[in-house]
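Just one protein chain is left out here, and the rest sit where they should.
We just call them A and B in the order they show up, numbering each chain from 1.
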Amino acid sequence: MSWSLARKVSAALVALLLCTGLLTAVFGYYKFEDVLSSLVRSRYSFVVFTIKKNVEDRLNLGFALRQLRQIQEAIELEKVRDDQVLGIEIYDSRGEVLFNTDRGGIGTSVPAKWLEPLEATTTQPFSLLDEDAQLVGLPLVNTLGKVEGAVVLRFPAAFLERELGQLLGRLALELLAALAGFSVIAAVASYALLGSVGRRLGGMERTLDKVLADGGFAEPDPRDEGGFETRFAEFVLKTREAVDHISESTDEVERLDRLA
Amino acid sequence: MIRRGFLAGLAGLTALAAGRRAAAADASAQPRRPYRIYMALFRGWEEAAQGFKDYFSNQGIPVELIVRDCAQDKSKLPEFVAEAKALGVDLVFTWGTTVTQEMLGTIGAVDPARHITDIPAVFAIVSQPVGAKMVPNLQSSGRNITGTSYLVPMETQVNLLRSYLPVPILGMVYNPLERNSLVAIDELRELGAAQGFSVIAAPVDVVEGKPVAAGIPGKVAQLKQAGAGFLYIPPDTFLNVNRDILTQAALDQRLPSFAAAENPVVTSKAMFGGVYRYYTVGQLTAYKAEQILVHKVPPRDIAIDAPKRLSIILNMPVVRALGVYPPMNLLGLAEVIDGPEIRP
Partner (left out) sequence: MRLDSSRPLLIRLFILAVLVLVPPVAIVSYWAMGEFERGMIPEMDKKAAVVGRDVTAQVERAVDLGIPLDGLVGVDEFFAPILQANPEIRYLAITGPGGRVLFARGIAKETLAGHLMRAAPAGDDGKAAIGPYLDLALPVGSRAGIGGQVHVGFDQGYIGTRLGDIFYDIVVVLAASLIVAFEILMFVVFFNITGPMKLAAAVVDRARRGDFTHVPGGVSGDEVGHFIRTLSTTIRRADEQFRSLMAYIDEVRTAHFDKTVVERAGEIAERVRFLYRFSETGRPLVIRDQLATDIRLPLFLFVFAEEMGRSFMPLYAREFGTSFAGLSAEMLMALPIVMFMVGITVASTWAGAAIARLGTRRVFLTGLIPAAGGYFLTAFAESVGQLICLRILSGLGYALVTVACQTYIARATVEEKRAQGLGVYVGAVLTASICGTAMGGVLAERVGFDATFVISSLLAAISGWLVHRLLDAGQDGGADRNDGDGDGKSLLRLFANWRFSALLLFAAVPAKMALTGFLFFLVPLILWKAGLTLPEIGRTAVLYPVVMAVLSAVSSRLSDRMGWRSGLVAAGGLIGGLGLLTPLLPLGLDAPTGVALAIVALGISHGLSASPQLALVPDVCWIECQSFGRTKVLALVRTVERFGSIIGPILAAAFIPAWGLDGAVVVLGSVVLALSVIFMLCSFAFGSGLHIVAEEDEE
């Protein structure tokens, strides 16, 4: 397959345009996801923080974590208030679930990795990824400065895609349309730009053929003083001259040959 | 009032076996015989002792507590030392400065015959562990004991007080016979110089070497006259006993009052207080005992400190009666005592 100059250049431009568009879209999407999920996470952190405050105030009164029965109602209330919350759990430093919005889960053990943040930090919020849920959690610290356990809130991991699928789909279409439109522009413009190169080369080729076949002169563009086309015209002339000379010489030799 | 030792709930034992980390921490990893702790008390079973005991049951650590109360009688203490040694307990808990000094010995005066030396000990409710010559500094006792302090540092108290209402003049009624109060005045004045408030201190009258309670309302009125905006109530035994007179006088003078101890707020009419609750201090002491018994940390490596979190107690009927409301942030942190309306 032969590729014209314009096709090569427009292919390069379109490929670049697509890469740039795609890259920008991907970065834009990730950024948006970042901002949105940090907003969502900050909301849940806030909820978790209010629960933590509530629990620690009671721990400060000397109650043991497992005795804080009112907390069960408090976390259930928080879950009712927000239908995106999958569940809220409070577990102790050994990993036993003491309170859970899903009451069936009380008394079970949490995965070992949920205990890791309790050893590393004492006051920093942590986030974890469950199978299909994200978690934000805060350690619960008693008045002795000892981590008694943690409260975690689970929310769906794929909320962004679900909530904003339509919006993102529309944006993707718009992006594709814009890329397609500008690809066409790129192609047309590169044909226009490189067409002249092709035309001039074609013109020179035709002149060459014509002069060699029929004789005459190549007419260089007068503006192209000393440029390629002027030199090419000289070349055409010289070639014609050489060909003529050689064929005249051939005729001469032939004549000599026949003469004998 | 002497309670015999008892066993912490069997539930605690099963919790220990189930608990992943506790089991890992316990070298034997087997349900072992309960730790035997000798508790020497000064004036009966109270909040600190309860906090100490509850900590072990909450944590599921099996302990056998041998509880002895000297009922403020110093002479019984040598018997306690002998008994603790004879029983060969794992740890000794001492309550209060007197018991602690007598049973564990002060720096430079420790006698293995009269004091407990080989058995690790924890002390609680010692107001000045350094001043009482129990430890050279709060980082390490340098010997086989550790403990907790329970007095809120003066600066913390002042910051708390001033976060409620930054008054320019602080009033204080005190018992000139109590050394703690004199120390408190000095500390307050020093902080006042740095933070820009002044302190007026009115000593209660002393008749025949004894402070007189009847003069307290007059002293409070005198402070109010002098322009005091807040009454500071030091942790003073005499004032503690007469707290109703003192706090009622402050209320009558419409003078907000701050107490460095629990009782004036909880069981009387001081407006608010910042304290380490005895219960919490007891729990913290038990936490240190756990470090020694379960985690085998030498007592000398455990610093002497106070609970991390201050208990802020607000006496709402007094607040309402005075109309001096706490800032929202303070309210958010505070425990609230509420009750029927009272009138100044």
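Basically, a residue touches a chain if its C-beta (ideal position, glycine included) is under 8 Å from a C-beta of that chain, and two chains touch if they have at least 3 such contacts.
Predicted, not measured: the structure shown is a model, and the values here were computed from it.
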Checklist outcome for this item: Answer key for A:68, A:90, A:135 or A:204 versus the chain not shown reads A:204
Checklist entry - Where does chain B touch the missing chain, residue by residue? => result 316, 319-320, 323, 325-332, 336, 338
Item to check | Positions on chain A where the hidden chain makes contact | outcome: 1-5, 7-9, 12-13, 16-17, 19-21, 23-28, 30-32, 35-36, 39-40, 42-43, 46-47, 50, 81-82, 163-164, 167, 170-171, 174-175, 178-179, 181-182, 185-186, 189-190, 193, 196-198, 200-202, 204-205, 208-209, 212, 224, 227-229, 231-232, 234-235, 237-239, 242-243, 245-247, 249-250, 252-254, 256-257, 259-260
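We take it that only the chains that are shown with their structure count from here on.
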Next on the checklist: For a test of understanding, state which residues of chain A touch chain B in their complex under the given definition.
Outcome noted: 53, 56-57, 60-62, 64, 66, 93-96, 115, 141, 143-146
Checklist entry - Mind pulling up the chain B residues that touch chain A in the complex? => result 18-22, 51, 54, 58, 277, 279-280, 283-284, 287, 307-309, 311, 332, 335
